[in-house]
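My structure is below; once you've seen it, I'll send some questions.
Every protein chain of the complex appears in place save one, which is left out.
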Amino acid sequence: MGKIIEVNDLCFRYYEHDPWTIDSVSLFVNEGEWLSIIGHNGSGKSTLAKCLNGLLLPEEGSVKIGGLDTRDELAIWDIRRQVGMVFQNPDNQFVGTTVKDDVAFGMENHGIPRNDMIVRLDEALKLVQMEEYAAEEPHRLSGGQKQRVAIAGIIALSPSIIILDEATSMLDPQGRQEIIETMRYLNKENNITVLSITHDLEEAIYSDRMIVMNQGKVLREGLPSEIFKEAKMLEDIGLDLPFTVKMRQALSKLGVPLSENALLQEELVEELWTLQSKI
Amino acid sequence: MFNIIIGQYVPGQSVIHRLDPRAKLLAVFLFVIIIFLANNWVTYALAIIFTLLGVFLSKVPVRFIYRGLKPIIIIIIFTFILNVLFTKEGELLVSYGWFHIYEGGLIQAVFISMRLLVIIVATTLLTLTTSPIDITDGLEILLGPLKKIKLPVHEFALMMSIALRFIPTLLEETEKVMKAQSARGSDFTSGSLKSRVKAIIPLLVPLFVGAFKRAEELAMAMEARGYRGDVGRTRLRQLIWSLSDTFLMLVTLFLTAALFILRG
């Protein structure tokens, strides 16, 4: 597995003389993995995301995407084609007057010939199951549908990474589910690397790796099972705990000798079952 | 409110609907100029027939056209009266105190109102049968040559299409903020003029703040999606010039020639 994103000692701030919004952050993203970045609002995670496709440029340190530096002006458009980004507000990223036009927008920008565009457009809409809505206007779509259109617009450019910048936080549970399922499919079947900036911990449980950010710094990096063992640390920086972790704590308090490993509900059920005789 | 802003496009499949927006724009543009050539009964009759033919072929219900005319009708009547009263040519038809109507004045008044009327009907027909986005596309291509003298034609067209895209969103937002402020005791519908103007501030500020935030996020999203102006851009939307478009052009040119020849 190659490293598809490499961030070294990245420092960024919006105004000179301000404190750093991103403070010497180093991290990497492996090709094909699902990496979640969690942290409370204002921890710098969204700013970090915008540094990863050159929307914001490092003041110190470097960001490299597939070996290309975001500060290289010639490479920036290649980088943005490689790194697709779905933002938080479904409405404020929908440019086209119809679904079709919106999916095409990115392809038009990157000068993809029209014939090729039509083929990719169809494929992309099918992948996100929005082909029936091709001619629909955005104000007739739900939030989840708009986000799927945004994903289609990215997929059409065959990127290697998709960054979800709190892309599900404004959606209802159904919309959230649709987006996560679509992304899981793309991650598995199309080998697209997913970097999800989120405060949905139940979603983060399923990621391959996690990064916890606080005050512009990387606080922890590791497997979800490792990260969620540090319940105290997470609570201290204003994050919640996943249901299973809370459940585990409550059961331990009542004297159930649980390990700290179970993270999925199924795992916890399994463990409780094996402990049944000791309760 | 909705209709005024986004035009009054009535979807349809008529010959006129299916014409290339460029052809329609050019024809209406030319027509609005050559109508000034008309100066006698024959030429006006030709222009009116041309317009009515368009209306007939578009199959758009007449009430839609009337709706487009409504705001203008007062102006037409006003122009008519002015011309009747202040043109003193030809035979005196009616005379009552200071009030005189001359034959020349009456004819002039009819002609000028006719001119206004056909201009409005023709342009209304354009917006009734062409979606705003098609008009934008058509304009962008027609004005394309102006890019050479550094006019931001592409940017202008993009601005138009984004504005069209966001109108429903902003209307929704307006309704929401209005409700939210009403819930806090704001009253938009009664009270003195002063208090009503005051009530509009709690509505406008959030709308502006919201619109700016949207604009900022949208700009960011567009950049992330590789937007860099008109450089090396391809287009999904395609306008197709067909035989009927050429035919429309020919008819319009023919009308131009006829007006030149038949004008008095």
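Letters A and B mark the chains as written, and numbering starts fresh at 1 in each.
Everything that follows uses one rule, which is that a contact is a pair of C-beta atoms (placed from the backbone, for glycine too) under 8 Å apart; a residue touches a chain by one contact, two chains touch by 3 or more.
The definition used in the following text is that contacts and distances are computed from a predicted model.
Student: Under which of the names "Phenylacetic acid degradation protein", "cysteine desulfurase", "Cytochrome c oxidase subunit 1" or "Energy-coupling factor transporter ATP-binding protein EcfA2" is the non-displayed chain listed in UniProt?
Tutor: "Energy-coupling factor transporter ATP-binding protein EcfA2"
Student: In the intact complex, which of the depicted chains does the undisplayed chain touch?
Tutor: The omitted chain makes contact with A, B across the full complex.
Student: Touch as defined at the start, partner being the missing chain; which of B:123, B:169 or B:186 qualifies?
Tutor: B:186
Student: For the chain left out of this view, which of B:94, B:209, B:231 or B:250 touches it?
Tutor: Selected residue, touching the omitted chain: B:209.
Student: With respect to the chain omitted from the figure, which of A:74, A:135 or A:254 is a touching residue?
Tutor: In the full complex, the listed residue that touches the missing chain is A:254.
Student: By the contact criterion defined above, which parts of chain B meet the unshown chain? Give residue numbers in ascending order.
Tutor: 173, 176-177, 179-187, 201-202, 205-206, 209-210
Student: Extract the touching residues of chain A with respect to the undisplayed chain.
Tutor: 40-42, 88, 142, 169-170, 172-175, 199, 201, 238-240, 243-244, 246-247, 250-251, 253-254, 256, 265-266, 268-270, 272-273, 275-277, 279
Basically, only the chains that are shown with their structure count from here on.
Student: At what distance in angstrom does the C-alpha mean of chain B lie from that of chain A?
Tutor: Each chain reduced to its C-alpha mean, chain A and chain B end up 45 Å apart.
Student: For the complex, give me every residue of chain B touching chain A.
Tutor: Touch residues, chain B against chain A: 133, 161-162, 164-165, 168-169, 172, 213-214, 217-218, 220-228, 232-238.
Student: Which of the residues in chain A come into contact with chain B in the complex?
Tutor: Residue positions touching the partner: 50, 53, 55, 77, 80-81, 84-85, 87, 89, 91-97, 100-101, 104-114, 117-118, 121, 137-139, 153-154, 157.
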